[in-house]
Every structure is written in C-alpha cells, then in structure tokens.
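Accompanying notes for the structure given below.
As you look at this complex, bear in mind that one protein chain is not there, while each of the others sits in place.
To keep things simple, chains are lettered A and B as they appear, and every chain counts its residues starting from 1.
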Amino acid sequence: MNTDTLSLNLGPQHPSTHGVLRVVLELDGETVIDARPDIGFLHRGIEKLAEHRTYHQIIVLTDRLDYLAALSNNLAYVLTVEKLMDLEVPRRARYVRAALAELQRIASHLFWLGTHAHDLGAMTPLFYALREREALMDIFENLSGSRLTPSFLRVGGLAADIDERFVESVRNFTDTFQGRVDEYETLLTQNPIWRSRTKGVGVLDAGQCIRLGISGPMLRSAGVPLDLRKTQPYSCYDEFHFEIPTGKAGDVYDRYLVRIREMRESARIARQAVDGLPEGPWTAAGSPPVFPAKEDLKHNITAVIRHFGLVMEGMKPPPGEVYHAVESPRGELGFYLVSDGGPYPVRLKVRPPSFVNLQGLVKMVRGRLLADVVAVIGAVDIVLAEVDR
Amino acid sequence: MTTTDILWGVLRIVLIFSAVMGLVAYMTLMERRFLGFFQLRLGPNRVGPGGLLQPIADGIKLLFKEDMTVSHANRFWFRLAPAIALVSVLACFAVVPASPSIVVADIPVAVLYLLALSSLGVYGILLAGWSSNNKYSLLGGLRAAAQLISYEIPLALSIVGVLILAGSMSLVGIVKAQEGLWFVVKQPLGFLLFLVCVSAETNRTPFDLLECENELVAGYQTEYSSMKFGLFYMAEYAHILLASCLVSLFFLGGWNGPLLPAPLWLLGKVFFVFALFIWVRATFPRVRYDQLMGFSWKVLLPLAFVNLMVTAALTVALS
Partner (left out) sequence: MCNGMTPSLSIFVFLLLAAGSAALILLVSHGVGRRPLTPGKDVPYECGMPPADRPSTQFPIRFYKMALLFVVFDVEIVFLYLWAVVVRDLGVFGLVEMFVFIAVLMAALVYVWRKGDLQWE
C-alpha cells in the first residue's frame, strides 16, 4: 500500500460528476497527483441497437444520447440521413429546426449554468436558470408532448407543422430572456469569489484543444472561433445574423463567459427564425422516406400502403456512407452512417462532443486542488449518456 | 440556599435550555423558508400551518431512521463525536444573556469561557472524520479542524476591541456599555471581521468547506445517519444561533432598544443577523480551500491586529 498518496473515487455516485462519471484520483493532501477517468456506467449500446432499427426508429434513440439537448441530436441525425438520401428539406422546416436547435442550446446551457454554479457552492443560480428552462420545456411539451425527449424532427422535415402558439411562446421567451441572463451575470460574472474559483483554472490553450479534438465552447474559450453553424452552415444558419463568442484564456471562467454569451446569441437566432418564418410545406411531402399526411390515410389507399411499408419495412436509402456534424451545445456532434441499401443502417457511429472534450480532463486537473476538479468537470459540460452511449 | 431556591434555579435553567433548543429547531425552518423565497420556491410549508411543525416532523423522522455504524469504525468515538459537537455548542449558551436577568450564569470571564468551549467543537468534527473509516470523512474532518482553528484566531482578536471599549469580559457588562452607542459604530472593522470569522466558524457559505457536498460528498458527516446525524445538524444550527447572539451582543447593542421588552429586542437582532447569513448563503459561491486558509492568516489576522492597536491607542489617548 502506498502511504504517500490517497486514492479516492470521485464518482460514479457523486453529486458533482454530472451523472455516473467515475474519476479515480491520486491525492497528496488535497492536491491531485493523477486522475484516471473511468467511463461506461451508462453504456446502453445505442450504436449497436441502431443496427437493428429502421432509420425512423433511430430518431428516438438519438434523444437518449445527450438528453439535455435532445433536439440537437435529432437534428444531427436527420441531417445525416437526409445527406445520405440527398433530400431537399423545405425552408419552413429548416427555419423551425434552427429555432428549436437554438432553444435547445439555451435549455442545455441553462442547465449547465445552474449545476456548474451549484458545484462551486452558489445555490441560487440553479433555481433562476431552471425557471427559464421550465419555460423552454413548456414550449417543447406543447409542441411534441414531451419535455425532455421531443423526437420532433423527421427525415425530410418535422413531425407536424407548428402553430401560432409556438411562435408566440418563442417570442415571449426571447423578449424576457436577455434580462434574465443579466440576472445570472449579476450573481456571478463580477463576483470576486466566482472569479477566484474559475480564473486560471483548467486552462487548455488553443493548440492543446485542437490536438485533443476538443470542440464547442471549450475550444472557442481558447480563442478559436470555430463554429459549425458558421463554417458549414446547415438548416439556413447562413441566413441569420449572429456572432461567435470567443474567449482568450481557455480557462473555466472564459468557458462560462462564452456560454453565457452563446445563450444571448441563441435567443437572437431563435427570434430571427420565428420572425422570418417562411410559409410553405413543413415536410418534403411526396419523397420516399416521408410519411404521408395523416389526413390521406383516411381515404387514400396508396397512402395507406406507403405508410404501412414505411412502418413495417422502413425506408431504404441508397448504399453509401456519410458523415454530418452539427454544432450541438457541447461541440461538434457528428453522425456517421453506413448503408448497404437495406432498411437498417450497417453501422451508426456517433461522434459525441462530451466524450472527446472529456479527454482534456486529466491534463486540466493534474497538479490542481480537489476543489478544482469539480470546477473543471462542470466547465467541460459533459452528459454521461452521450459519453457512454 | 434553601431547597426551594435550588428548585427554582433549576427550573429557570431548564426553561432557558428549552428556549434555546426550540430556537435551534425553528432556525432550521427559518433558513429553509428564507432560502426558498430567495430561490423562487416555497420551502417546507406542508406540515402544520405555514410549515410550523416541520422541525418536529424532521426530528421524529430522524429518530426513526436506521441507526448505522460503518464497518471498522472506531465505534466509541464514532458515537461520541456528535454528542461532543452538540454539547460544546449548547454549553456556550450558559453565559449568553437574553436580558440582564434572563441568563443562566453571568460570569465575569464569559468571553474566555465562550472561546474555550467553542474550540471544543473542533474535537467533535475531527473525531467524527477520523473515526468514520471513510476517506471523505477524513479529508472533511481535517479540513474542518484546520479551518476552524485558523478562523478562531482572528475571531478572538476581533473582539478585543470590544473588550477594550467595554472594559469587561462579562456579556451583561458588554451590553451595558453599549447603552448609549452600539459598538458597531465604534468598531466597524471589528464588526466586519467578526462577521466574516463567525461565518467561517459556523461553516456558512462562502466558507462551508467542511461538508461541501460537491467535493467531499458530505465531509465528516458522510457516514452518519439517524439522530447521530441529527445531533450534528442541531449543533450546526445551535452554532449559528450562538453566532447570531454574539454578533448582536457584542456589536448591535444586545437587548438595548426603546419600548419593546429586552429579550424581544435581542431576538429581533438575532433574527436580523441570521437573515443576513441566509442572504449571504443564497448569494455567494464557495471559496477554495487554499484561498480560505490564506484569507484568514494573511488578511484577517493582520487586520484584526491593526483594529486592536488602533482601538487601544485611541482609548488610552482619549481617557
């Protein structure tokens, strides 16, 4: 037995590992000598399950990856399938998708803000953040009937058209949201204790981030303005005006600032999307993978047959392989699909941003104090369901 | 001294003791309700009118909870530690007056007595951490001990100014000296230092590192369940009550105030100070351990010395 250091399990059942991350720490007093992350406690074999599901059925699996940003996962997946099938999606659907993805980004960042602040001992921001997130959850619930796992997107468009109520609620939300973000900032941004806990902690510079493949707010906080919404626009993102917030230091504080400003930008995008919402179809009706309208099923026999075929057999995309990535709240979320022309994918590979970003953990905590580990894990913003899949 | 005298005396003490215990129980409720309002929620309001029976319900619940002792714990100390923590705090109330007459014992060295007894609380926490056979407990206990003794020094120094001004170490004497002007006016720096130090001594945010759940699960309390945990919980709130009382007595004029009876004035001030603590808890994040220790020795301690010397020099010069 080594008597110089203490080996301590942080997780899987620990309040600040955001799920079931286990980190085995070697401690000298309170200083972390070494850290070994141990993942896999939440492994459900989603990638393998996908090989026995039709392309439509996989949509509900993607909800269960990053459950804090289910709609971003939906979006990444349907975009990948659409790319595989070379399908053109109507503009109205793309606008709604962008709005939903941005609202989901806000919801995810709000949850991150609340839990991260709570990890560092500030209780109250959690409740303020959840108040706004609750409004978003209500929007999702009104839209899809589900708060956490909407599964609202479909290959070729949406599950249903949106109504005036949705537009109105998004407007209401974005009207008040900037002021609410000011509230969080009042509590934290200039708070000397908050700054002393986060500044200079968990630093990863741009080079280290790029070498580790880190993306999303972590990369941007190190000063690299890489955002897939700008560099590879999808879902009409090139038609919206927004900025990519970046930091300089690449520490926990800058990650905080970047995410706070991202929330503001996301609210702007969502507002632009619902304000400029084009009229027209909300799904690529008529194309092979798209379900016929509910109305048609009542009196159109070919529609019923097509529906039956899509449900029982599934769609059959052409053979080939594609990769498509979107900017999820946590970074580059990519799906890699291999099709052999059959109704099930041969292989579905997810590139989860949390998993890749988590690789920086050991580098960030080595030589730091135990309390910094908590701050760093919070700032990576991991979702273990996505890390373990 | 006749038997009747003694019986009356004992009854008095029992009454004061019950009042303290009752206050401790209801401070838990007050904290939870107040925090609730800060955080856009209601807090416990289901048990009894406005949640007034919540502390009793909590007590009964804890009493019936499974009383566990972790394997390979040092059973004797493991069981004794919560009692030490609670008794050492409660004992302090023996010298805390609610008015010139409502006090168990008005002794001339009350401040020394307080200092001595409140240091004993460290043993409860240290022993709990050490005897639990748990790494979080051990780390939490060590942290706690180091934190408590580090803040004990500036805490004790910050009231030297009060002692100089009052010329007495009896709490009744100190309050009597504030009949004209509260010491918070003459000792603003001492007041602030004292406030900061008692938040650290009572493990309040931003100094609640002993049991910060986000790093050390529950610190030294991790392995405690049932009423053993309950005693720590009571000790914590008794400590906060004591701290609020002392802030009121040392700096806010104690029971001095017009119209209302003396104990009510003190009670009002105690609640005010406690509300201040809750407000701080709702607002601030937690400091890091090394920052905490550095703050005590490098900032608070020199400031306390400066405060003391300035007070002494001015007092001598003016007298």
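In the analysis below, a contact is a pair of C-beta atoms (placed from the backbone, for glycine too) under 8 Å apart; a residue touches a chain by one contact, two chains touch by 3 or more.
Just so we're clear, the structure is a prediction, and the values are computed from it rather than from any experiment.
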Among B:A19, B:L53 or B:V104, the residue in touch with the chain that has been omitted: B:V104
With the missing chain put back, which residues of subunit B would touch it? List them for me. 1, 5-6, 8-10, 12-14, 16-17, 21, 62-72, 79, 82-83, 86-87, 90-91, 93-95, 101, 104-107, 111-112, 115, 119, 132-138, 142, 145-146, 149-150, 152-153, 156-157, 160-161, 163-164, 167-169, 217, 222-223, 226-228, 230-231, 289-290, 293-294, 297-298, 301-302, 305, 308-309, 312-313, 315-316, 319
Logged for subunit A, residues touching the omitted partner chain are 1, 3, 6-14, 22, 28-31, 369
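FYI, only the chains that are shown with their structure count from here on.
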Chain centre separation in whole Å, for subunit B relative to subunit A (CA means): 45
In their complex, what parts of subunit B are in touch with subunit A? 35, 38-41, 135-136, 139, 143, 205-206, 208, 212-217, 281-291
Complex contacts: residues of subunit A adjacent to subunit B: 6, 8, 14-16, 27, 30, 117-124, 126-128, 131, 187-188, 191, 193-194, 196-197, 369-374
